[in-house]
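Only one protein chain is missing; all other protein chains are in place.
Chain nomenclature is as follows: A and B, assigned in order of appearance, with residue numbering initiated at 1 for each chain independently.
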């Protein structure tokens, strides 16, 4: 663990301005409500004023307009939360697994691993796979043959990259498998959550562009493209051949139909099914509002009557 | 496999009263409809009267008010289903994996394993992990560094405990990772289903209290608390910092928003999105009623018109 650092040392590395004693020593970051001795926290919204008043943190990161909100030693910066993320990275390594290939991992001879790559216990890396510098595969990741990951990838346990896409032809009631001969091509700085699955393409590659962040238990179907810096929350499903733009956010358990297009800077709310293309940036939602069961049942009955009318 | 036992031996161990021949020998439990020779079944509802009449079971567990529903040898108890669960536990071990650490598991030297713990093939147990007595990790479970499990844990294959929570700061369109320095703290008597994921906390621990039962493919986000004896069905998703009370039931594929609170004794229906705090015990639902596709499309069109009105 790096540190401790004084406030003065911190601003000389990360920028910002110290208000109060620059010799205060910081050993770790913490939340306002739970920060311990020697911790630094951040204040980003007046609704946390009571927590700020009660905090045991040794110092606070604040925006200029909140500089007077506390008498604790502080670091004043324009965007406290972004600064705080950097500060936490200063005290804590981004990945916690040593570089090198664990003896229980199965890495194909034809795989190419970049510098300082970490392959955890039980990982399986197939023929012809390429993994960029400084990437970390936590235990039990599988990368099927022919897939590529860029630099600084973080892949959590149980993720499966490159299994066959779900492609079948209906042969008089029997399903005839379409071989999936594409791969998966993943850009730089991508993080992939635990037990997430990304299928290989039918002919071409499934593509995950730079800076994409995928949470846990997400399904990415074959031939999908996810644009750069898009973030997708847990349990979402992206069906085959969907084309998702850059700088989008997809909420948890949302689902994107296959063969549709979503432009850049679209936000999809949690649990929403996107069933047609979205060509205009904005926020899109489609969830049934929950209620006490009885009230819900009345609303649902009304809805069903509307469906039955004029049949 | 333990047993066989006579009805008399069973009631001397588990309580209840025999009606009929106490020397009938029972070798296993079974359902009314499929129980084989030497099996004992249970009868808990009049709607299964026809199955009771046709059963090949050798004996039946019944409530006092149903004592006359069959002439088969029976065990009479107040709560037949709970008794039957105990009875099945008498005949069948709760876990089927031998104690000890499989030679293909990777257990960190600093991990502490309680007495009679069973660690299956391919499991990975990180630095500083603690696992209580009589716990069983089925094959290919991963427990990241610093997480703790109480006694009698049952963790099914593919579960991932302690991967990084999904925390990023938006740095002008790039996602800056917030290190996740909390852990996961799991109480006693917890069962975790196959391929379920429980993320470590951002600063503090994600907490799963005693007696919680999680089905398969569930996502538990960082900083979540799940209160004691709450049961969650498969494919549910609990977003970060949600605080769920004790004795709740969460239906399959339900989703709980982040940063909300659910009090004790709340039942959430399957597929329901809980988007705000619930402060009153009860049953809550929010699912679109399904219908033949044409009828649904008419209802949905009505709904969309309402959204467009008065724009």
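Throughout what follows, contacts are C-beta pairs under 8 Å (C-beta built on N, C-alpha and C of every residue); 3 or more make two chains touch, one makes a residue touch a chain.
Predicted model, so just to flag it, every value in this text is computed and none were measured.
Student: Among A:12, A:110 or A:283, exactly one should touch the missing chain; which is it?
Tutor: A:283
Student: If the hidden chain were put back, which of B:74, B:156 or B:177 would touch it?
Tutor: Touches the omitted chain: B:156.
Student: If the hidden chain were put back, which of B:3, B:121 or B:258 would touch it?
Tutor: Per the contact definition at the top, the residue touching the missing chain is B:121.
Student: Hey, which subunit A residues sit against the chain that's not shown?
Tutor: Within subunit A, the residues that touch the unshown chain are 104, 106, 122, 124, 140, 142, 144-145, 158, 160, 163-164, 166, 168-171, 173-179, 181, 195, 197, 199, 202-204, 217, 219, 221, 235, 237, 239, 253, 255, 257, 268-269, 272-275, 282-289, 291, 295-299, 302-303.
Student: Go through subunit B and note every residue touching the omitted chain.
Tutor: 28-31, 34-35, 79, 81-82, 84-86, 88-89, 91-94, 96, 102, 104, 120-122, 138-140, 154, 156-158, 191, 193-195, 211, 213, 215-217, 229, 231, 233-235, 247, 252-253, 270-271, 287-293, 296-297, 300-301, 303-304, 306-311
We adopt the following convention: only the chains that are shown with their structure count from here on.
Student: Subunit A to subunit B: how many Å between their CA centres?
Tutor: It comes to 27 Å between the two C-alpha centres.
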